[in-house]
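Structure first, commentary second.
The chains shown are only part of the set, and none of them has been moved.
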Amino acid sequence: QDRLSLMLDWFVNPDHGPIILARELGYFEAEGLVIDLITPSDPNDPPRMVAAGRIDLAVTYQPQLHLSRHQDLPLLRVGTLISTPLTCLVVLADGPVKSLGDLRGRKVGYAVAGVQEALLGGMLASHGLRMEDVEAINIGWSISPALMSGQVDAVIGAYRNFELNQLALEGVEGRCFYPEEEGVPAYDELIYVAHSERLDHERIARFLAATERATHYIVNHPQAAWEIFAATAPELRTELNARAWVDTWPRFDTRPAAMDPGRYQRFEGFLQGQGLVTDLLSVAELAVDVNAP
Amino acid sequence: MKGLMRALGVLLLAVAGWQVLVWLTAVPHFILPAPERVARSLWANRALLAENAVATYGQILLGLALGTVLGCGTAVQLALSPLARVALRPVLVFAQAIPVFALAPILTLWLGYGPASKVVMVVLVTYFPVASALHDGLMRMPQGYDDLARVMGAGRMRRLWQLQLPLALPALGSGVRLAAVAAPFGAVIGEWVGSSRGLGYLMLLANGRAQTDLMFAALVVLAGFTVALHLAVDRLALALTRRIG
Amino acid sequence: MKLPPPAITVEGCAWLGNAPLFGPLRLVLQAGCWTSLLGVSGAGKTTLLRVLAGLETGARFEGAITAGDGAAVGPRLAFMGQSDLLLPWADVIGNVTLGARLRGKRPDLTRARRLIAQVGLAGHSHLRPAALSGGQRQRVALARTLMEDRAIVLLDEPFSALDARTRAEMQELAGRLLQGRTVLLVTHDPLEAARLSHAAWLLHRGRLEALDLPATPPVRPVEQPGTLQAQAEMLARLRALT
């Protein structure tokens, strides 16, 4: 049995379905792997822990990978967990913002500094606005309360599978503006990264194979998969998670090891356009296909 | 006993005031949940809260104990060595003014996400007040006792153990009192920065999911412990002072 | 006391910074006698006593302290001040045996109990200082001083915090129990000096002036006209100082 430590991006939630299911269904064991799951509460930490050699694998966001690489963190994307963006810009459905153009002069909250500003910038640009035209506020993780209490007019960093359900549970209807529909190139929301110089292709390939199997199980048996997921910890069986599950499972990447170089190239270009990075990294410096010969 | 009754009375009053505030302002529950809602969450999540509370309490107590022991050691070391005093005394003063909380993320990177980084965080916020207070106490030994020890032909270490340290116990008491107030902050901030259990983790988790009632429940469980720790240390400090006074 | 109490001579000057505090002067404590030192506040009495005891002072002393028998002075000293300096956490017997414990020796408890009885605290061995009156606390301090069994005893206003009655009692007790030792008594109370001393000196403007005492040996009763006379004269001498 080989040990592999994996740090999630955030507390365990339906986004991590394939990992949890692979563990519960014994797929990791079948691949000869024992996985140590670690949950941080600052999503900025996992890539750094991998870069520092403390952790073998981390779940992070594709934009985060680009920024970390530009700070010389020795990281490579090795797999994909969720292959569409999840982030969206949420406003109250009955609020004054009907289109992104209405954001001019309003307050926009974001949860994770760095990445989400970039997305916001791109979305605003597609409506002829600049960052200076809105007030961007770092609101930590109080995403829904900030919106519901009217302290901000919009939030970015909300997850379409999550915060919208949360708002609904509170009796508030939210409206989602999708980055990929508003001028931001589509990207992988959740990816696996590993240390670029200590890459163990073979072990990671086994890991990805196990999660791929779990993904297929989920896609085939979403309801049964939810029951297995929710049974792992009492705090997971909530109404919110049940609803989020339904909105999440269709987005799990059924080919976690597969690689789309164009995505990484496009997003690198987008970041440069936003002024967040100066030089361009090649795809090989960002991502790898661990199964490539 | 009477103090306890009064504290309880005040607590009840505070809870009543909180409830009235919620009624009057009709503040939404995801901003300030009513105490009754928090109580229900406390009960519903009792197992979850208990498990996480044990983790946090343990970190606080262990860190406080370690910080106190290390702080005492440093203070005694400084008292014994004039050279160390000249060099390290300003460090002690200085370090107290530095926002150690800001170091929490780095600690986590070094020590990982387990309890170690939280315990070290608690040690960091308790070590300095204890060391500083005890050192001040040791340096303030009244001249008369010093004279007595000299004329009686006391050795350096016996003078320390039999006069200087006992006379400094009240100062140590007030240092530990400060440390006990800071310790829970240290643990919670350590957990906020990265953890998979503990009350700070639970607060963040609940906050992220807009479960404000659970967040407050965790806060109540933490505050209860903080108050209990405060009272216990207060009593200890008083006992130490009585022994001297 | 292995050697009989020696005579002690202090000879020299003391400076506060560049200002002279006292001296050149020569103070002789006769062997086995009580010598009193009076003077206005700030005259340097305590400084002189501390110089003799080898303790730190704010002043710089230049001179010598010699014992009549030529042996070292320091290890034969005991010291008692105005404040009792009892350890609040120790009981009477613990306080009386402090010296031994500070030197890492086993205390002689039998002797300690005898001395506690001598100072009139027989039933109080296990009380803490907080449970004692001011007079009783000073008795414990006296027993602690006696326990040290030193040939030379330095007293700096030892009874000045006590009320008149307790002070008179303590004077007699100390006078009796310290008889035969070489004692230096710094005091502000002319009556105390008049009752207790074989010799008395006034420290004024850095010099010593002799004060008159009755011919009878101490401890002298208060009622005795000679004692009262000496008290009145000393007070007059003190008041005449400019």
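Per-chain numbering from 1; labels A, B and C assigned in written order.
To be clear about the criterion, a contact is a pair of C-beta atoms (placed from the backbone, for glycine too) under 8 Å apart; a residue touches a chain by one contact, two chains touch by 3 or more.
Bear in mind that the values here come from a model prediction, so they are computed numbers and not experimental data.
Across the full complex in this structure file, the chain copy numbers come to A x1, B x2, C x2.
Heads up, the rule we're going with is that only the chains that are shown with their structure count from here on.
Note on connectivity: the fewest chain-to-chain touch steps from chain A to chain C number 2. Seen from the Cα centre of chain B, the chain whose own Cα centre is farthest off is C. Overall, the chain located most centrally, as judged by its C-alpha mean against the mean of all protein C-alpha atoms, is B. Distance from the chain A centre to the chain C centre is 84 Å, each centre being the mean of its Cα atoms. A straight line joining the Cα centres of chain A and chain B is 37 Å long.
The set of chain C residues that touch two or more partner chains is empty.
Multi-chain contact residues of chain A (touching two or more other chains): none found. Of all the residues in chain B, the ones that touch chain C in their complex are 142, 144-145, 147-155, 158-159, 162-163, 166, 243-245. For chain C in complex with chain B, the residues that touch the partner chain are 50, 53-55, 75, 77-79, 81, 83, 85, 87-89, 98-99, 101-104, 130, 148. Of all the residues in chain A, the ones that touch chain B in their complex are 10-11, 38-42, 45, 48-49, 52, 54, 140-145, 148-149, 166, 170, 234-235, 238, 240.
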